[in-house]
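With one protein chain removed, the remaining protein chains of the complex are shown where they sit.
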Amino acid sequence: MFSSLKEKVGQVLVPGDEFGFEAEDSISLTESAKPERVVCGPGLRRSGDRLVVSKSGVLRHKPPHCFWIESQQRRYIPAKGETVIGIVTAKSGDVFKVDVGSSEQASLSYLAFEGATKRNRPNVQVGDLVFAQFIIANKDMEPELVCIDGSGRANGMGVFGAGGLLFKVSLGLVRRLLAPHSDIRADLDRLFPCELVVGLNGRVWVRSSSTQQTLIVANLLQSCDTMTAAQRQQLFRKVQQGAL
Amino acid sequence: MMEVSASSVSLREFGCEQTLLSRPDGSASFVQGDTSVMAGVYGPAEVKVSKEIYDRATLEVLIQPKVGLPGVRERSQEQCVRETCEAALLLSLHPRSSLTLILQVLHDDGSLLGCCLNAACMALMDAGLSMSCLFCGVSCAITADGRIITDPTAAQEKESRALMTFAIDSTERRVIMSSTKGSFSVHELQQCIAVSQKASEKIFHFYRDSVRRRYSKNL
């Protein structure tokens, strides 16, 4: 199965495509007989002794044995440990209700901020943006967010300051932006300085020195989804010449 | 004994566009000849308490006719589409949430239910919902002299003795849903299923091509 999966890496698959365990029982004497193990990411499901694709997209591989389907989705489904941008919709008792764009509102305890105590409550208003991390996220429970890491530090999370613009892009683009050596980010760096917060739920917040520049960055990112690298670089160059 | 002449068995030219609407989570328009349907999907989203199901997502299908308000015909088509989608979607992955699929009829020139099913599948795929398999809809008409016509136009539908629509799954080409009108023999039914299974190959091939085209820029 491992080899058949590897063969398809980089190809477009659709739901229903299958990978079966082939007769790879012939244990070679030279190699140590290690049971092959595959880690399935989003879009791949195990069904009996087969691996079934459940989303359409491109099969990706991360050595040694992680496989997943990369797709352009818009609706966010919470996953533990992911950082998102949420909009506070209500204050109820000890928790804030936060809209993250998923099927259920997440709860965020007022104690889950850096330095917050029962006396010293964080200043969060309805309609504010928070950058937070999922500590509980599964399909059967209400998702829960925190704005602190394991050691109680904010680590970049918390309530947003004034200014800036929030906009939505596809989840695929967000992941491309956050990839370790993102080419989009590199292209953006050459334009002008701006502050960028990227939530895995497809929300991006940007702040720059002027309204004009903020708008340019927002519009550029929103159009990145359907462009090849060459087209994008051409557009960015055009903007650079026009804006500067 | 009925003969299946090759000339009548063809699919009209068909086309599809994905992600054409900005608001829905997934959208697609599907065109078969002149018949065209637009589909939009929202979800998994918040569900009304009255419609909540504790162990799976609630799927709602709405079909909007072009003229007037939805009536009995639309309701029955909605049910056909919903049951097909429920069979293909992995609803248990998103309990206590709602999926809404809206189908807007843009032009009816025959094989409407088949076109609705194809648009629905494309929209669900576009929304990135988990599915166990894809499905497609194929309509067949049997003429008065016993010929089988696949993907009939409205005029051909009117003259036909029987009209059948099948939803076929992509993995084993099984029939997920069938909706028939008029009278026909068991033999004719089996022939129509066999023809539809053959025709479905083309549609699934088209699905794959259009998805491949869509992702061509991030390969």
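The chains carry the letters A and B, assigned in the order they are written, with residues numbered from 1 in each.
By our rule, a contact is a pair of C-beta atoms (placed from the backbone, for glycine too) under 8 Å apart; a residue touches a chain by one contact, two chains touch by 3 or more.
The definition used in the following text is that contacts and distances are computed from a predicted model.
K.L.:
Not counting the visible chains, the remaining one has a UniProt entry; which protein name from "Large ribosomal subunit protein bL17m", "Exosome complex component RRP45", "rRNA 2'-O-methyltransferase fibrillarin" or "Trafficking protein particle complex subunit" does it give?
P.N.:
Answer from the UniProt record of the missing subunit chain: "Exosome complex component RRP45".
K.L.:
Could you tell which one of B:Ala57, B:Leu89 or B:Ala199 touches the chain left off the display?
P.N.:
Among B:Ala57, B:Leu89 or B:Ala199, only B:Ala199 touches the chain that is not shown.
K.L.:
By the contact definition given up top, give the residues of subunit B that touch the hidden chain.
P.N.:
Considering the whole complex, subunit B reaches the absent chain at 3-4, 6, 9-24, 27, 29, 31, 33-34, 36, 38, 40, 42, 45-46, 62, 64, 66-69, 98, 100, 102, 104, 106-107, 109, 150, 186-187, 190-191, 193-195, 198-199, 201-202, 206, 209-210, 213-214, 216-217.
K.L.:
For the chain that got dropped from the picture, name the residues of subunit A it touches.
P.N.:
87, 89, 99, 101, 125, 127-129, 160, 162-166, 205, 211-212, 214-215, 218-219, 226
The rule is short, and it goes like this: only the chains that are shown with their structure count from here on.
K.L.:
With chain centres taken as the means of their Cα atoms, state the distance from subunit A to subunit B in Å.
P.N.:
Taking the mean C-alpha position of each chain, the two centres sit 32 Å apart.
K.L.:
Help me check something: in the complex, which residues belonging to subunit B touch subunit A?
P.N.:
19, 25-26, 42-47, 88, 90, 93-98, 125, 127-134, 169-171, 207-208, 211-212, 214-215, 217-219
K.L.:
Which of the residues in subunit A end up touching subunit B in this complex?
P.N.:
10, 12, 14-16, 18, 43, 45, 47, 52, 54-58, 70-75, 77, 102-105, 139-140, 171-172, 176, 226-228
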